[in-house]
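The other protein chains are all here in position, but one chain of the complex has been omitted.
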Amino acid sequence: MLDIIIYGAVISAVYALLAVGFTLIFGVARILNLAHGAFYALGAYCVYTLTANLHVPLVIAAVIAVLLVALFGIAMERVLVRPLRRLPPLAVLMMTLAVGLMVEQILLLIFGSEARNVPSLVESSFNFGGVLLSGQRLLAFFCSVAILGGLWLFMQHTRLGAAILAVSQDPEGARYMGIPSDRIFSIVMGLSAAIAAAAGVLVAPFQSVIPGMGLLPLVKAFAIVIVGGLGSIPGSIVGALLLGYTETIVAFKASIEWSQIVSVAAVLIVLIIRPAGFFGKRAAF
Amino acid sequence: MLKTIAPVVAGSALIAAALAVPARAEDKPILLGINTALQLQVGRDTLDGVRMAVEEINAKGGLIGRKLEVVTADEGESPKEGVAAVNKLTGDNNVNVLIGGYDSGVTLAELPHISRAQTIFLGTGSASPAIQQKVKDDYANYKYLFRVNPINSAKQAASLMDFIKGKLKGDLGYSKISILGENAKWVQDMVPYLKRNATEAGLEVPFAEFFDPQTADFSPIFAKVKDSGSQYLLIILSHAASDVFVKQWYDAKVPVPIGGIDVKSQDADFFKRVGGKAISEVTTNFVLRQPITEKSIPWWDAFVKKYNRAPVYSAAGAYDAVYVYADAVTRAKTTDADPVIKELEKTDYVSPRGRVKFDALHEVQDGPGNVNVIYVQWQNDGDRAVVWPKEVASGKMIDPPWMMKN
Partner (left out) sequence: MLAWGSLTKTDVIGAIVVIALLSVVPFVGSRYIVGIMTVALCYAIWASSWDFMSGLTGRENFGHSLFIGTGAYTAGFLNVSFGLSPWWGFPAAAIIAVLFSLIIGIPTLRLRGPYFALAMLSGAVVMQKLSIIFSETTGGQDGLNGLSPMLRSQVSAYYFTLVALVVTVIVLKFIALSPWGTILRAIRGDEATCQAAGINVNFYKISALMISAAFAGFGGALYANYQLQVGPDLFDVALSINIIIMVYVGGMGSIYGAVGGALLLIGLTEGLRSFSEYRLWVYTLILILILFFIPNGVIAPAWVRVREWIIGRSAAFTRRASA
């Protein structure tokens, strides 16, 4: 029982981190960003290159990686996505998809398909009443919670945060109020990329760092956001908790094989019963 | 003296070659088609093993007067790519023989296409018994299939049983083991077999499960294994993310040692790739720098010298495949499939991995003296020691660092 609570918490926290950035850019700019998983992979590979090849200390490497990926996100939005915004939404969707594929191909060319090792920040492991937990997982949990908390403070208590919320609620109105929506889109894409990269950096030590590593997180983020409601930040956190714990419970009580199907099945069920998700305001049909 | 002669010799050789070329169609090179997962280490080593043998044979004047040439096609890890690769090699390049195969599922998908192309296939990586079973079921159409490497998974399972009974129960006195396998065809047959036999041998098997090769978090498995009170976790992994598996095992300091078949851990650089977290993991292997036959150590050293890295099991298998084929062609004096198959069936060849002979299913024979399974453990600083079978053991089996009693 205790193990389910602890492992579930760690997984949910990482899931929330993945989903929040994904839902943010959809809520604000109506972009379903299929390159989201690529941000995550880039974060992990940046840390790998910085530590293994350039011998940068791990903590500094992590910060640099997150910043670099944020810049990449902004560049992608400015150069490739913005010119396509006048076209049907499928054009932008296909473009983000192509960028995701491109990143995977480039990583494959540079690093090959074998898994790379990113060292853990914390090497020791902890024992909570008989439940073993590696230090890196604990760190991932606390960092995720801290980043989510920071994001909440940022949205609630800064002018920029307020502007982002305004654009997401009413883009027309926000523009009349003099909020430069194009710039907000860029900033949010950068922010979303940074959060995804942070997730990549945090889990890299206990996950496979391979070129295709972005696909699974993308699918999970998708599932969580659908369950929670597209575009809703609290929704994505609730969705993450829900999926994280359901998967953990299924893995412990039934089999780890079935836990793989939980997230997709949940999406299907939610779409059929309540398509807008738990917190989605927009009508889905 | 040599210096003055060399150009003359080279010159006359060139003229001879120029004269010989239009003479006979037989003089065009013998093409070896390599179909394997070229983006993986096993695949690259297959290719390098083949190239090494081809260079040696060509340096000695080639095969029945013809040079050997290598053509490759990447089969990735998907049946779709695999079928395309086989069809490209047989339909476009018209190769004389196919050497390769890594993923059993891919190889199984390729079989009808190989049979249709009537091209000999020397398997060097896939372990499913279903592949060679075809030879028995439908000899006329599937006589082209031979497995040089590895020994099939049913025989590997028997060997695992020997490891469980002899090493785990006999030497270490364990009485409770868990079994974990990835959900692939060749493992599905293996796990029930192991569970049944281990139970019959007086061991308790409280946990035996499969998992999806895409699994990214193994914590629940480790928790269950730990709670079951198992003393050893027997693993059977090939396509799954074994790096994630050992990393999570090490980081959580799971108090249960692991070992079994872990194909990725057979790579010489696996220890480095996981930051040393594979320490004390045992995995099966077929070749190591050990005097298995008199050819083993010279071959190993030659490979390391040539490619600057230690070979994976597939390199030895692929190297052998070229020689086995070359022997058969030399005896048959032709590259036509039927006579060569007849000669391949008579193969008796001492290779770096042991003696290579084929049984009625065109399957490489295992057992002492023949190609055999060895159990290799990652020890301190990435050294590898053979811990089983007893006759070839080169070191003592160690526990994970967090379980060392002292």
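Order of writing sets the labels: A and B. Residues in every chain begin at 1.
Note that in this section a contact is a pair of C-beta atoms (placed from the backbone, for glycine too) under 8 Å apart; a residue touches a chain by one contact, two chains touch by 3 or more.
The structure displayed is predicted, hence computed values, not measured ones.
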Hidden-chain contact residue, picked from the options A:Phe222, A:Phe252 or A:Phe279: A:Phe222
Contact residue for the chain not shown (choose from A:Leu58, A:Ala75, A:Ile106 or A:Val122): A:Ile106
Selected residue (touches chain absent from view) among A:Ala9, A:Ala70 or A:Met95: A:Met95
Touching residues (missing chain, whole complex) on chain B: 39, 78-80, 83-84, 87-88, 90-92, 104-105, 108-109, 111-113, 116, 128, 130, 183-185, 188, 212-213, 239
Contact footprint on chain A, counting only the chain that is left out: 32, 80, 83-84, 87, 89-91, 94-95, 97-99, 101-102, 105-106, 108-109, 219, 222-223, 226, 230, 257-258, 260-261, 264-265, 267-268, 271-272, 275, 283-285
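By our rule, only the chains that are shown with their structure count from here on.
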Gap in Å, rounded to a whole number, between the CA centres of chain B and chain A: 39
Interface residues, chain A side, partner chain B - complex: 3, 7, 11, 108, 112-117, 119-120, 125, 131-137, 205-208, 210, 216, 248, 251-252, 255-257, 259-260
Contact set on chain B toward chain A in their complex: 39-41, 183, 209-212, 214-224, 226, 241, 243-244, 247-248, 251-254, 267, 272-275
